[in-house]
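Apart from one protein chain that is not included, each protein chain of the complex appears where it belongs.
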């Protein structure tokens, strides 16, 4: 490993800088030594794992009732749970994409950011429980409050994560646009605001809450300032 | 980041900018800023996680009946569930490989592609439930319809994903062969068609459906135009 | 990103070749185009995910019996399940390491190798069920046979995987030592042989089988020819 060549004084193909490159690539993100903080890759791996599981375990709550009825009628009984599953899957999708965008703009992370990320993941792991409660108590405003409250907690963690990173600019990737920084914040505030509304209207009728929560993700389907143009290759 | 420096006429191989590029590589796909859209790696990670879990949780539905019978006889009772597990594992394998090939031809992704991918994952997370229903209701044509319908939904998402990517050529890796593009589509259409047939024949006899579904993956075992020749190194 | 600099005619830091390099690294293993087959990274990701889940879900089978007894006495009842969990965790460890070594020697993969790998993963996902059956039927030779049979199936898949890769040398990393190739095979044959013995002696006394299976991993703790010497840095 070029490492060994540290003695070599002349700049050339093996000068210290190229060497650092090599170590960086080879040892795969073992660059804490460079004074750049912790790499982002493992946080992404842990986060992707938690999301993959949260998205999948909600289905484990689906159990076909036994009985003599037709399959269709027994499946029909499950519709609130199925609805809660689809809602939660989509909500997790929105949150995952939000996380994806943020991490894409980070160059490095540190202990505080990791804990803010873990706070976010705490909410993600709790969402399947919230979904199960909502699936069996969809007419209870407190079930909506528990569910939407979890979404708000996730949003707040994501916002704290992003705000911290922005305040500590050395953690950001170079050249992050101020518009993007603002847009990422606005989008989280928006989702949290809608979730608060969903909780409030639940005390009138939880069906409105659920409609509001189902409508929320559609907003995030739309392209925004945070989506960079993909430049065709010529 | 070198991104910025394209105008510069002659950066030497070791100038600071090249080094920064390398840090870019090091920080693993933090290249959203370059106007190339989102990197593919995290989508792969989420997808691989969901598949890994879906493949494993089907087994959680296997529970040995308690009783005084011999172990063999109690295991024997499980055969429809075991069959459903093996069928589903293989089906997930086919779908995973299909996804693997598609992503291999993508250079970047964007918001729409991510949502199409999430639609695909929704079907994947649902498959264990479909498998559980099929394992306990294998003689019911509606159980076959639920199961094969999930496969069709997964196929349709995969097809939409690929078609979108092809229509937005800047997301494709350079030099993707038109034959490969067409073959990837044909293979998905084929699987969806067979699944429709499986649903239809289920109303005559679900055993034919299951035979058809079990036969389906064998087609995908065969090499096709989408498999590139591995060139030995000389 | 240099990508944008395609217009630049002169070979230099932005010439096409360098660009392809960049895209190769940047787009992370999107090198199917190079005629080198499919990259190995996603197979590792899927495999690592399946192992992580298989290792964890065995614990889900542990449930503290309710009752008025002391915690200690209620935990004590669980010991066969606990034993089965530890045995299975270690067995999964051995199999994971075996897979790790093999993949380390692969340069690329193809459709056949992926299916052989999926066959291996089928056994891995089945092992938690085998462990649950063994944990509640540890005195039944057929429970041992089911469990050890799963291990044999995993071993056979791993052997087929390695043999196929060796026969198609272009998939191997350059410079794999013939000794290593042979040693990797021998180690798998050994594990399969011991598992056959464990099944056989189970019909005399399953406690011997379990002792044999518990002893098996210790062999794999020992350094072998497949372990390359780590060269100290001077």
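To keep things simple, chains are lettered A, B and C as they appear, and every chain counts its residues starting from 1.
To be clear about the criterion, a residue touches a chain if its C-beta (ideal position, glycine included) is under 8 Å from a C-beta of that chain, and two chains touch if they have at least 3 such contacts.
Small disclaimer: the values here were computed from a predicted structure and weren't measured.
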item	value
Option touching the unshown chain, where C:39, C:119, C:135 or C:155 are the choices	C:39
Given A:121, A:166, A:184 or A:216, the one touching the chain that is not displayed	A:121
Sites on chain A contacted by the missing partner chain, in the whole complex	1-5, 8, 12-14, 22-23, 25-30, 32-33, 35-39, 42, 45-46, 48-50, 52-54, 57, 60, 108, 110-111, 114-115, 118, 121-122, 125-126, 128-129, 132-133, 136-137, 140, 142-143, 146, 168-171, 174
Interface residues of chain C (partner: the chain not displayed)	17-18, 21, 24-25, 29, 31, 39-41, 44-45, 48-49, 51-53, 55-60, 62-64, 70-72, 75, 86, 89-90, 93, 96-97, 100-101, 103-108, 173-176, 221, 223, 227-233
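Just so it is clear, only the chains that are shown with their structure count from here on.
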item	value
Magnitude of the superposing rotation for chain A and chain B (Cα, nearest 5°)	90
CA centroid of chain A to CA centroid of chain B, Å	21
Between chain A and chain C, centroid-to-centroid distance (C-alpha), Å	30
Residues of chain C touching at least two other chains	3-4, 49, 52
